[in-house]
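As you look at this complex, bear in mind that one protein chain is not there, while each of the others sits in place.
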Amino acid sequence: MYEIRFHGRGGQGAVTASKMLAMAAFKENKWVTTFPFYGTERRGAPVTAFTRIDNVKIELRSQIYEPDAVILLDKSLLKLVNVTEGLKPHGLVLINGKQGDFESNNGFKVAYVDATSIALKNHLGDPSHPIVNTAILGAFSKVSGIVSVDSMKSAVRDISPSKINENVNAIEEAYEEVEVV
Amino acid sequence: MVMTPTAYYPTTNIKTSSWRTSKPVIDYSKCTRCMICWKFCPDVAIDINENPDYEAPADRIKKMEAPFIDYDHCKGCGICANECPFDAIEMVREGEDK
Partner (left out) sequence: MKAQNVTREIMTGNEAVATGVKLARVKFISAYPITPQTAIVEKLAEMVANNKINAKFIEVESEHSAMASTMTSEMTGIRSFTASSSHGVLYMHEMLHWVAGSRLPVLMAVVNRAIGPPWNIWADQTDSITQRDTGWMQVYCESNQEAMDSILLGYKVAENKNVMLPIMSMQDAFTLSHTSEPVIIRDESDAYDYIGDLNLPFSIDLKNPLGYGSLMPPDGPFMELKKDMRDSMYRAIEVVKEETKKFNEKFNADFPGLIENFMMEDADYALITMGSMSSTGKYTVRKLREKGMKVGLIRILFYRPFPAEEILKSIKGLKGLGVLDRSITFGQRGAVYEDVVTSLYNKTDIPIKNYVIGLGGRDIRVKDYEKMYEGLMEGEDSMEWINVGGK
């Protein structure tokens, strides 16, 4: 079983990201569960979302305490939330940002992608609220190897309410640009 | 002694500023002290400074009481900026100082 925890702010698409990832894995015949943990439902508030992926039916319904990967959509959360809490040894940390944004010497695999720029370049959201979820998922499929980028694109085509081509573009660009430290 | 669901400290102690992603900045050279921003703020996050020492669009305005943003409690909703009839308030993304 592979467990991923997303950290974002309400309105940025963290919850949609967790659903898109689940859909992508579902298309590869995996069993998935995905759910948010809301503080309170409003824009700007920190939001955590969880996705579990397995080859068999998933029975675990508790929150994810020891994720295999954490994905951070908004680096301003680093000051507020311990995003790597419980992350398994050698777990993956994928950050919307650039090298140096995250200090860690815990043996985690750290990857960066400038999802904000990719999103804005593709007219997804606006400078005060960029929609970075599809970009970060493209990066995730590259660095985790858990789902293929084609499944990810297919899931995004199914779920995106609009700007499908822009979202698919964002996936592809992020897939190319993501860097592992 | 029993446990009750009461908060034993003033709720103003809770800083709700971490919620915002952009903040209002008042350009006092345009602010006529009309107080519309203060009236509209849904969070009571705009206070009144009775002896301000800010810029003003005209001398006679300089001594008038002026609004100021309580950045500990402003959640960045942008209603003040939207309502200001003089475009004296700008929403600036957090982390990008002007």
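Going in written order, the chains are labelled A and B, and every chain counts its residues from 1.
Here, contacts are C-beta pairs under 8 Å (C-beta built on N, C-alpha and C of every residue); 3 or more make two chains touch, one makes a residue touch a chain.
No experiment lies behind these values; they were computed from the predicted model shown.
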item: Which residue of A:19, A:129 or A:153 touches the chain not shown here; value: A:19
item: Residue numbers in chain A that touch the chain omitted from display; value: 19, 22-23, 26, 31-38, 41, 58-63, 65
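By definition in this document, only the chains that are shown with their structure count from here on.
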item: For chain A paired with chain B, centre-to-centre distance based on mean C-alpha positions, whole Å; value: 34
item: Chain B - residues contacting chain A, complex; value: 18-22, 75-76, 91, 93-95
item: Contact set on chain A toward chain B in their complex; value: 9, 42, 44-45, 76, 80, 127-129
